[in-house]
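One chain of protein is taken out of this complex; the other chains stay put.
First chain written, first letter: the chains are A and B, and each begins at residue 1.
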Amino acid sequence: MADRITDTRTTRQPASDALAGARAARDSAAKRTRVFLLAPAILTIGIVGLMPLSIALVYSFLEPGTYGGVTWAFSTDAYVQFLFDRDIFDDSLTFSTSYLSIFWRSAFLAIITTIGALLIGFPTAYFIATKPPAQRNLWLFLVTLPFWTNLLIRTYAMLLIIRDEGFINITLQMIGLTSGPIEMLYTDGAVFLGLIYSFLPFMVLPLYASLEKLDFRLVEAAHDLYAGRVQVLRRVILPMARPGMIAGCILVFIPCLGAYITPELLGGGKKLMIGNMIALQFGGSRNWPFGSAAALILMAMVLIVLLIVNRSRADAEVSHG
Amino acid sequence: MIEISTLTKVFGSGQEAMTALDNVSVTIAENEFFTLLGPSGCGKTTLLRMIAGFELPDTGEIRLDGQPVTHLPPHHRPINTVFQNYALFPHMNVAQNVGFGLEMLGRDRKEIDATVARTLELVRLDHLAGRRIDQLSGGQQQRVALARALAPAPKVLLLDEPLSALDFKLRKEMQSELKRLQLETGITFVFVTHDQEEALTMSDRIAVMSAGKILQIGRPMDIYDRPAARFVADFIGDINFIEGTVTDGGTVATGSGDLAVTAPLPASGTTVTLAIRPEHVMPGAEGPNSLAGTLAERVYFGSGTVLEVDLGATRISCRTGDAPFAEGAPLSVTLPPERLQVLQD
């Protein structure tokens, strides 16, 4: 054995003082370490991520500059513009639904995309969760992979398939099923398809996470108590997959609502969504205050959805407990 | 060697405050195999972690060889720990694990190698020095954890339920192994367990803890034969309790008859609990302290039989070798006065 360790580094302070001192020293050392470790991430995100949002809030109450940017004069025009058209000649306001309809179309597309993704995603996630573990990893990897590939490129791939001279139309004509192209691109349907295609992995992963935890002895128990397949699905499996469904729906709905690339490429500028409208204000339309206001309204919509979901989730927990 | 005085620790605050240690004092002698025994949540692990330096007490002091160490961080204490789940470094092999402490103490390579080899020999793992941790069985990992903690030759070795993850046979084997190591190295062992049998077989002395307090400190025999509190009696081994009142005549009146005891009794009229181990209850015998009853149940358990005897007011169990008694038949039991413990809580 090595020599006994003799150094116990004692101090001669009275014990209680030393104890309080030691605790204070430990606490303040922990605090210093924590501040040091957190500072870079928090400062970077705080300054470059959060501060711009307050700038956007300020900008939304200013007047647009002629060549983009803003003029520093207070105005609520950006918000008024959502609901009313201002007449160029007499400044009178008339109610207009043109911007509201863009918000409505975006929300509608986001909702049906979420539902569509759920309908495809649930059986897929369930199927993966019931595979033997070795195969499960491979399936999961296959579903995850598209998430890590470029959204723009995947959207472009979809464009190649559904455009007039696209893969589907050419193939259909070659085998003689159709004589001319079926118009698919630049429709709401194309945007819907593109959105599902983009965000489907977001639905499968959380669903899988909650289905994987499902204890199949419960399914056995339900069958043992005379439940058929459909009843087991409805009464046992679906309720247990609820957290995954909620998470999946949020993860699909939010990016759908703010989608830019999909409607840009597949909607062809004809079928605008909020994302494109906002981008347009900072580009060709040069109305930064209006764009800022639209961005903030979009953000508010997202936050409201998150709050509602959080509330219902908390309620569910209370009623379960 | 280790003097622990008036340690108190409260976790949380307000409504959720939980007293983990309540004014705990104990002195552990050099070369002692000292066991902290108690159910989970009794504070034994907290006390161990305080000796190791992972927790600071709210009040109180820990001295090692007369020097206060209460506020020293773990890496300045000449104390090593064998963790419950071993906490072996998965990215190092066996020898690297065992040599880690010495390396951190700045010993030179030659000395480290020699000590590692010697320590591995001590725990009979010298043939596995180059193995990765995940290639070892649970029992082998246990030995590596021991070797790692022993290698720096600490003054005190702390063991936090180190045998709980092993199966029955291996646990028995490691119990004697630990005892051997303690004798060979002469290091003070402080052992934490909730297994009373383990505590009784291995320890020089045991401290029985409950709800943050030490209820009794003593040699295994003292603890077993003369429990100081009802909790201690109940926690360690099987025991019968009989409620009664002290009479003027120096006996204890129970619902099934008066009982004489040799132990000193409190003032007449006091309510006391008499305790007696099942193996000390004699079936069928007649004499002083014999109570008439009926055999309610016989349970055979291999090396003996347990008789449940109905005494009317109470039931008493009695452990015996062979039992030529029929269930439902009358059966008296004798409670030897010198075996009756008087508890007053």
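Keep this in mind: a contact is a pair of C-beta atoms (placed from the backbone, for glycine too) under 8 Å apart; a residue touches a chain by one contact, two chains touch by 3 or more.
Rule of thumb we're sticking to: contacts and distances are computed from a predicted model.
With the options "Spermidine/putrescine transport system permease protein PotC", "Flavocytochrome C sulfide dehydrogenase", "histidine kinase" or "Acyl-CoA reductase" in hand, the undepicted chain maps to the protein name "Spermidine/putrescine transport system permease protein PotC" (source: UniProt). Of the candidate positions A:78, A:109 or A:143, contact with the hidden chain is made by A:143. In the complete complex, the residue from B:16, B:134, B:286 or B:338 that touches the missing chain is B:134. Residues of chain B that touch the chain left out of view are 52-54, 73-76, 79-81, 83, 85, 87-91, 100-101, 104-105, 134, 148-149, 152. Touching residues on chain A toward the chain that is not drawn are 5, 27, 30-31, 33-34, 36-38, 40-42, 44-46, 48-53, 55-56, 59, 69, 120-121, 123-124, 126-128, 130, 137, 139, 141-146, 148-154, 156-161, 163, 165-167, 170, 197, 200-201, 204, 216, 219-220, 223, 229, 232-233, 254-255, 257-258, 260-261, 265, 274-275, 278-279, 281-282, 288, 291-292, 295-296, 298-299, 302, 306.
Throughout what follows, only the chains that are shown with their structure count from here on.
Taking each chain's centre as the mean of its C-alpha atoms, chain A lies 55 Å from chain B.
Of all the residues in chain A, the ones that touch chain B in their complex are 1-11, 15-16, 18-19, 21-23, 26. Within the complex, the chain B residues that touch chain A are 56-57, 59, 61, 64-65, 67-72, 76-78, 102, 105, 107, 111, 115, 118-119, 150-155, 185.
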